[in-house]
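The structure under discussion appears below in the form of structure tokens.
Up next is subunit A:
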Amino acid sequence: MRLLLNKIVLLLSTVSALIGLAFLAWILFTLVGKGLSSLHFSLFLNDLIDGGLRNLIVGQFIMAGIASLIGIPLGMMAGIYLQEYGSGRYVRLIRDLSDIMMSAPSIVIGAFVYAIVVVPMHGTSGIAGSIALSIMMIPIVINTTDNMLSLVPRELREAGIALGASKYRVILDIIIKAAKVGIMTGLLLSFARIIGETAPLLFTSETSNYFSVDLTEAYPSLTVSIYALANDPTSSSRDLAWAASFILTMMVLMINLLGRYITRKKG
Partner candidate 1 sequence: MLKTYSNQLDEINEKIVVIANNILEANNVILNGLVECDKDLLDSAKESLKNMSSKTTEIDNNIIKMLALYSPEARDLRLVVSLFKITNELLRASSNTRSFIAGLSNYCTELDTVTVKDFAVPMQKSTVDCLITVVAMLKTTCSDETQELFNKLLIGESKTDDLYELLQESVFKQAPNIEDFGKFTKILSALRKSEKIADRSLDVGTLLLFARVGGEMGVRE
Partner candidate 2 sequence: MPIMSIEDFSFTYASAPARSLSNINLPIQKNCITSLIGPSGCGKSTLLRSLNRMHDLYPNNEYEGKLMLLNQENNEMENILDIKRENEFIELRQRVGMIFQKPTPFPMSIFDNVAYGLRISGIKNKTELKDRVEDALKGSALFGEVSDRMNKSAMGLSGGQQQRLCIARAVALKPELLLFDEPTSALDPISTAAIEELIVELKKDISIAIVTHNMQQASRISDYTAFMYLGDLVEYGETEQIFLNPREKKTEDYITGRFG
């Protein structure tokens, strides 16, 4: 009887896995199919105003980059605090809040930043977009840093203290170095996450057809533009949307693979 049950469960799990994989394959297949056919070199040389994607790609990276400049230091310092300095109830509270923030709907974060940045600035901007992305990034970085530091054995800290080092030196010289690989991978993955976000940017940076480095104005964004292009009735816009989706997917995939490569090499 148990043997039969075993076989049934095995069958069901395999079938579910195959269904999931099938959908994934289907998505990729469609993406590659539709995207590749619209892909050509000029997309990387022209801005949206001329039918290319250059300003959108650059804009997305710049906003994600600024978000990282804000999010990574804040997130890491908070993570270090949680693991190394905090104690008791306080720590548990902050960890729980951080976890909740990680699952906050991205559109809500977008709305929040609209209220506190876009309204006072009387308009959308790249700054608002970067801030929204950084708010999404911080809980992920806190979580990664906290977890990676917790994997460092207690004895390593004690060994540093036993040599007369003060706590902050032990953290900087030893602990972070010991957790270096895990933290770097986590940071890379959090970057990959925010670079693919759309909702936080919808009302905060919107998008732009032109190449721009002026972050005080509406700022070009690949993800928001995919949304806009997909809704446009013209078939050339639709094709452009497919090409953009393909490029976006490849970007995120590359960053993820880079993260894995680093882990395998140094781990």
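Operating definition for what follows: contacts are C-beta pairs under 8 Å (C-beta built on N, C-alpha and C of every residue); 3 or more make two chains touch, one makes a residue touch a chain; residues count from 1.
Selection rule, in plain terms: all candidates are chains of the complex that A comes from, given by their letters.
The shown structure was predicted, so the numbers you read here are calculated from the model rather than taken from an experiment.
Of the candidates listed (1 or 2), only one touches subunit A in this complex, namely 2. Across the complex, subunit A meets candidate 2 through its residues 87, 153, 155-166, 169, 173-174, 177-178, 180.
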